[in-house]
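Every protein chain but one is kept in place in this view of the complex.
Now for subunit A:
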Amino acid sequence: MKSLLIKNGRIIDPSQGLDVQGNLLVEAGKITGLCDDTATADEVIDATGLIVSPGFIDLHVSLCEPGFEEDETIETGTAAALAGGVTSLGCLPNTAPVVDDRSSAEFILLQAARASNCHVFPLGAVTKNNEGKELAEIGQLVAGQAVGFTDADKPIENAEIMRCALEYTRMFDRPILNRPQVSELTEKGQMHEGFHSTVLGLKGIPAAAEEIMVNRDIALAELTRGRIHLMCVSTQNSVAQIRRAKAAGIQVTADVTPHHLTLTDQMLETYDPNYKVLPPLRSQEHIDALIEGLKDGTIDVICSDHTPHAAEKKTDEILGADFGIIGLETLLPVCLQSLITPGHLSWSELISKLTVGPARILGLAKGTLASGADADITLINPDIRYVLERNLIKSSSHNTPFLGKELQGRAEVVIVSGEVRYRADN
């Protein structure tokens, strides 16, 4: 394997508290370490003006294979991940069949190896067929390299099942990832319940639909001493509850998406289904609380919640459109727009949410540029401006509200296991 020398970059590695201008050497797929100008390698990458970061880790992504290949495949989804600077991702089990046994987890790994883009870590189902009734074969899934458990976009509604899952997964030190939503309050809902839902005549989803289940999950995590990870939190009160739980020593973590930090429920005024996501886009006061939660460490991770849909599922009337947007390729620029430019987070803090945070939750030995670590590296161009055109998108779906918008920042070069796997088109 060729050695790589990345020269003259701004090297930011939150795992080591590092933010220096310098050179980084990669040999045999591993990080060798910082080096001076005399070092040599088979390939030299000039990183002048670029940030050298550990490769991003996206905690939960829909790759849609098997079962929904019209939306995305593991090959196209991982290509999109690379284009977004993501070198590792957790793959949601919202597939058909559901990843609820060892062989299905191994299928994911096989297809990811064939695609040879980024690392893919299967997330196993908590319950058989994601039905919320009986625990899946969690131990078998761990043997099949599942790194965490979730019923994906289906909240685990039965509190007794959730209690058992949290207790059972303690044996394997794996987290349960849950979408906090009380379905009785989200049923037929299209958007955040508030002024705009009233004006638009769309049934609203109240913030309480999330907050009630956040409260329940925290109580069960305390009861069981299990690890609960709350996916895509979106409300002010959710952040406050998580903050209190962490202060009390309960094992709770949380993530937020870039679009929930940037877009408000007012965007639905156009009835564009590309603003229809779950949880729904909220109001500015919720956004402000989420940003506070990121700043003080209440929210551990930013993840794309990449949810591709084929065009026919997202282009017609809003009631019939599926929830969710793609996000891998806009992860970095939207974070830059919502967090770096306004000065809410430093680059080191942002990169920490994209690397150290998710690695710790999934128990991955990744998200670091420390000597001996796997050489998964993202070179960020923080200044470049461009319009997100369809032909730039690697995902096979295009359901994003950022299409046609000007963005700033992108992954310029992405290295996985010491190999350059992606270079941005000039």
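Basically, a residue touches a chain if its C-beta (ideal position, glycine included) is under 8 Å from a C-beta of that chain, and two chains touch if they have at least 3 such contacts; residues count from 1.
Everything that follows uses one rule, which is that contacts and distances are computed from a predicted model.
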Protein name (UniProt record) of the chain left out of view, among "ABC transporter substrate-binding protein", "Pyruvate dehydrogenase (Acetyl-transferring)", "Aspartyl/glutamyl-tRNA(Asn/Gln) amidotransferase subunit C" or "Aspartate carbamoyltransferase":
"Aspartate carbamoyltransferase"
Which listed residue (A:I212, A:M267, A:I318 or A:V420) would be found touching the missing chain in the intact complex?
A:I318
Of the candidates A:Q21, A:S116 or A:T270, the residue in contact with the absent chain is A:T270
Among A:P14, A:P180 or A:G194, which residue is in contact with the omitted chain in the full complex?
A:G194
Tell me, which residues in subunit A touch the chain that this view leaves out?
193-195, 197-203, 270-271, 312, 315-320
